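Just below is one structure, and these are the notes that go with it.
Note that this complex is displayed minus one protein chain, with the remaining chains in position.
Moving on, here comes chain A:
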Amino acid sequence: MRPVLRIVRESLILGFAEMSAVYTWRTWTFGWLVRLLCQASFYALLGHYVGDDATMRYVLVGNIVVLACLEATIVVISLAGERRIGTLPLLAITPSGHLPVYLGRGLQWTVTGLTSSLVAWCVLPPLLGVPLPWPRAAYAAPVILLVLASSYGYGCALAGVALRARGVEWLVLNLAYGIVMTFGGVNVPVSVWPAPLRVAVNVLPVVHGLQAVRGILDGAPAGHVLRLLGAEALVGAGWYAVAALSMERLVSAGRRDGSLGHAG
């Protein structure tokens, strides 16, 4: 276990070092974080404009929780960077194997994702006049953590695809997040979609976790909430399995066709 933890630690250090090329703590806080808060507020106010207080709360909660997914899926970009800087073949031939690194390369986004989502959870509802049932609302925090974890697995799985088809990482990232944002019950309940789509969205991260958060706020029975959490965890585990397979295939196909060392 210790070697894996050391890889995770070094990956986090690397991740934050790379992040510092884009943000300082000030620009992250007053640029990126404020932009996310504005995004969630915009949708919430739109919800109030077209609906009522309940709609506003529905949309606000959805948009706060989905921030965790938005940031976690940026792992697609971090992993694509490995091809660009030529480290893919070097990573693939280390005794640890590529998987721990690949899965750890975007962990910094889980830290920022959790921060963004929790800050929004604490700041936006009182700011917009949306009452949450405290202290029960605090139980949302571990659920957001679970959503973050499943979304990160989703991002890693898609990164495996993005790494194979070069130059598509931004397309994959935006599609990945866009699909969750549109169909994952963030602004519109999943129940309004046609039956096949309703079934299909069950494999997306966020969907069950967000329903669990709504259940907590509405005082739903613990059993119901736990079932939803189990479903979110299962979906996350599925995406990690896909990620492992996808990255394994990336390396094995790369060794066969010589694509491992190509620049992105």
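Keep this in mind: a residue touches a chain if its C-beta (ideal position, glycine included) is under 8 Å from a C-beta of that chain, and two chains touch if they have at least 3 such contacts; residues count from 1.
Heads up, the rule we're going with is that contacts and distances are computed from a predicted model.
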*Hidden subunit of the complex - UniProt protein name among "Sulfur carrier protein", "ABC transporter ATP-binding protein", "Integral membrane protein" or "Carbon monoxide dehydrogenase large chain"*: "ABC transporter ATP-binding protein"
*Which listed residue (A:31, A:86 or A:189) would be found touching the missing chain in the intact complex?*
A:86
*Can you list where chain A touches the absent chain?*
2-3, 6-7, 9-11, 13-14, 17-18, 20-21, 85-87, 89-96, 100-101, 255-258, 260-261, 263
